[in-house]
Each structure stands twice: as structure tokens, then as C-alpha cells.
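Sharing a structure with you now.
The complex appears here minus one protein chain, its other protein chains still in place.
Think of it as A and B in the order they're written, each chain with its own count starting at 1.
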Amino acid sequence: MKRILTFIMAVLLLGCAQKGPTGSNSGPEADRDALINHYKQIFPDIKFEDYIYGALSMNPDAKGQYDDIMEFPPYSMDLDKGQKMWETPFKNGKQFSSCFPNGGKNVAGNYPKFDNAQNRVVTFENAINDCLKANGENELEYGDKEIGLLTAYAKSLSDGMKVNIKVEGAAALAAYEKGKEYYATRNGQLNFSCKSCHVQSAGKFIRSDQLSMMIGQASHWPEFRSGTDIVTLQGRFKQCEKNVRAKPKAANSEEYNNLEYYLTYMSNGLPMQTPVFRK
Amino acid sequence: MNQLRRSFLKSAGAIGSFTIIASILKPATAIAAAWNKLAFTSKEPADAISNAGYGGATESGDIMIKAPDIAENGAVVPVSATSNIPGTTSMAIFVEKNPAPLIADFKFSNGTEAYISTRVKMAKTSLVRVSVKANGKNYTNSREVKVTIGGCGG
Partner (left out) sequence: MAEAMKMRATMEGNVADVKVLIQHPMDTGTMKDSKTDKLIPAFFINQVVATLNGKTVLEAQWGVGIAKNPFLGFRVNGAKSGDKVAVNAVDNLGNKYDGEVVVA
């Protein structure tokens, strides 16, 4: 009886939190709390800190392979390329490190952030390209391999930093809510939303893939999938949209930037690690 | 600097032969080596095994194989193996259902343990077989690793 009551409460809480943007009276933190409770119900034996491992936290056999591979990952030399990009001075003699506080260490956990002056979400990749532009260099293409390799290294300078996304002010909240709505909107021929799989069906299987929980997803991007293919978070959004037979948006589109803002907020408090291996 | 040359090494009592000549620090064109093409291009596991010189092997639980139950990604499957059979001089890894089952053949010398750790490609669910040569005899063990079709791979 107690279990049924707890379940009903969790569903109600989740229901409240997932109301449409205009009807919502819960802020981002309440949304996050509701989701944490939701996942605690589904995964009573998985610690919050282990949500960063996603489906790997649900399967020791899979986690064992991850641990073996991460001991000396196949992408080690590719990461060196990213390091070289980060450290190579611009034509004007400056480096990427000059564009970020602390030389770029422990900053990635603050992205995406909402820029009130520009009235838009600013992702870490945006910050990289702003840096290039400010120093007279050509910008990198979003979602591309080059920016993936560069940010794989650049974000590794924030390893261990807790994700720390802020939603402050009406404009920021509006962007957050847009991301949240996109997350919950069904899409594609298969008519799934991100929420269908990663909230409602977390832990369940799609063929042989176990669905990861949403919390903890955004803390470890970009990734080297199959060990050697660099994929950015928005690159992954595209792949997931294609998987439900929807037409993906472009990397750095307003929809994906707002989605990344919302999604990353949900990983607040979890330590970053970039890059990582995934299958 | 040392210039190291290896000469033919034949494994005694085996059907095939394992030969390797490596010339380090010589210009690239001068390297001559007899890669066991016959074994590495054999399509049937039994042929790959015998052409690599590991035929007629006795099953042995003293060969420990560490491999996943279900491969996360068939392109990169961590496999390690240890032979506790005294006198082990070489070890080969086979993935029986691969188009070319022989994956690798290792020869240990000068104190190296009969242990290998590597990552292999697996085309489909298959036995991963590890065979060793020890004191003129062949021994083998195997372990099934499942390879599945995912639903969400990018």
C-alpha cells in the first residue's frame, strides 16, 4: 500500500513538474528534484553520482567494458590533436585560454549560460567561436569533427567540476521552458519525445540498448562513440532525432541550444568528465 | 644504438609454422617477414586453428579468458587471457564466427608472462577461443561473447 502511495505521489509530482510552460508553477530546481525522485523510484540501487554513467550504471558487464577501455582509451591520440588546437596561438599571438577565466580551467560546467545582452543561450561551442572571432580567426563549424576534437580537450580542463547551470531572470527562464517543451514534444515517424525514452522508459530496452536516465546525460560531452568517432552533444541530438525518424535540427539552432540549456541544467551537481567512451 | 635482427623461429611439433623476422632501425624496404597469411585468411575456424599451428588442442580450464557477456560494441571488445599452464610459449586468439577467425598470435620469451590484453572486433555472437602452445602440446579454452544489434547507436 505504501509503495502504491509513493508511486502515485511520484507520478503526481512528475505530472505537476511536466505541465506546459504557461501552466507551470514550478521552477527549474523543482523540476530537477521531481526528476531525481522519479529516477530514485525506478533505480533504487543506483547512486545519484552514478547517473553520469547512464545505462552503464544499470549493467556491470557494460560498465566493466567501459572501465577497461577508459584505462587507455583508443581516442588518446585524437585528444592530443584537440590539445594542440587549444594550445596553438592565433595569428595575433593570443591563445584560447585568454578568452576564459582561469585560462579555461573549471569553466565548462557553467555552460550553457543565458546571455541577457544577446537574449540567447550561449553554449561552450559558442564561446569557442566567439573567441576565434574576437581574435580575427575563422569560426569552426558547429557539430563538426574539428570543433568536437577541440572541445573534447578544452572541456577536459573542467574534469571534476560540478555542472552548474544557472537560470536567472525571465528571459533565461523562457529559454529553459522552451528547451523543456522541446524535450517533451513527440516527434518523428516513431512519434517519440526525448521524455518518452529517457524519462518514462528509462531503464527499459530498445532492442538491445538500455535507455539512460536524463539526469547525468549532459555532463560528459563530446564523446568518442565506438571509441573513435567524436560526437558532440548536439550531434547526438541529431542522431537521436534520426533514430525516431524525425528531421533533425541544425547544430547551434535555437531549438538545440535551448534543449541543451534545459538538459544540462538537469545534470547540475554532477561532476563533469570529458571526453568519454560510449558504444 | 642496437640493431636487432630476428631470425626464423619455428614452433616444434606444430602443423603450421610461426615465423617472424623483424628488423628494427633498418630502412622500411628491407623488412622481410613471413606473416602467416594462410592462417589469417582462413575462413573456417578449424582451418584457422590448424593453419596457425594450434590444432589437436586439449580443452583446459587453466586458460583464463576475461571477456564481456554481451559486447557493448562489436567493433571494440576488450579481451584478456592468461595461461596458467606451465611452459606456455605462445597464445592465439580466435573469434570463431568472424570472416577471418584468427585475430592474433603471440609468442612469449625471456620472462614474459603468458598473458595478453587487447581489444578485438566481433562480427556477431561467437565463441572467443584462446589456444596456447606449452611443452610441445596445444591447449584451448573458449567463452561465448554475445553481440547484439542496438537500437540507439548513432
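We take it that contacts are C-beta pairs under 8 Å (C-beta built on N, C-alpha and C of every residue); 3 or more make two chains touch, one makes a residue touch a chain.
These numbers were taken from a predicted model, which means no experiment stands behind them.
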| item | value |
| --- | --- |
| Which residue of A:84, A:204 or A:245 touches the chain not shown here | A:84 |
| Among B:49, B:67, B:116 or B:130, the residue in touch with the chain that has been omitted | B:116 |
| For chain A, residues in touch with the removed chain | 71-72, 74-77, 80-81, 84, 227-228 |
| Residue numbers in chain B that touch the chain omitted from display | 2, 4, 6, 9, 18, 20, 22, 24, 28-29, 31, 33, 35-36, 40, 75-78, 80, 95, 98-113, 115-121 |
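We take it that only the chains that are shown with their structure count from here on.
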| item | value |
| --- | --- |
| Gap in Å, rounded to a whole number, between the CA centres of chain B and chain A | 40 |
| Complex interface listing, chain B residues touching chain A | 68-73, 75-78, 119, 148-154 |
| Residues of chain A that touch chain B when the two form their complex | 61-62, 64-66, 68-69, 74, 205-209, 211, 225-227, 229, 231, 235-236, 239-240, 243, 279 |
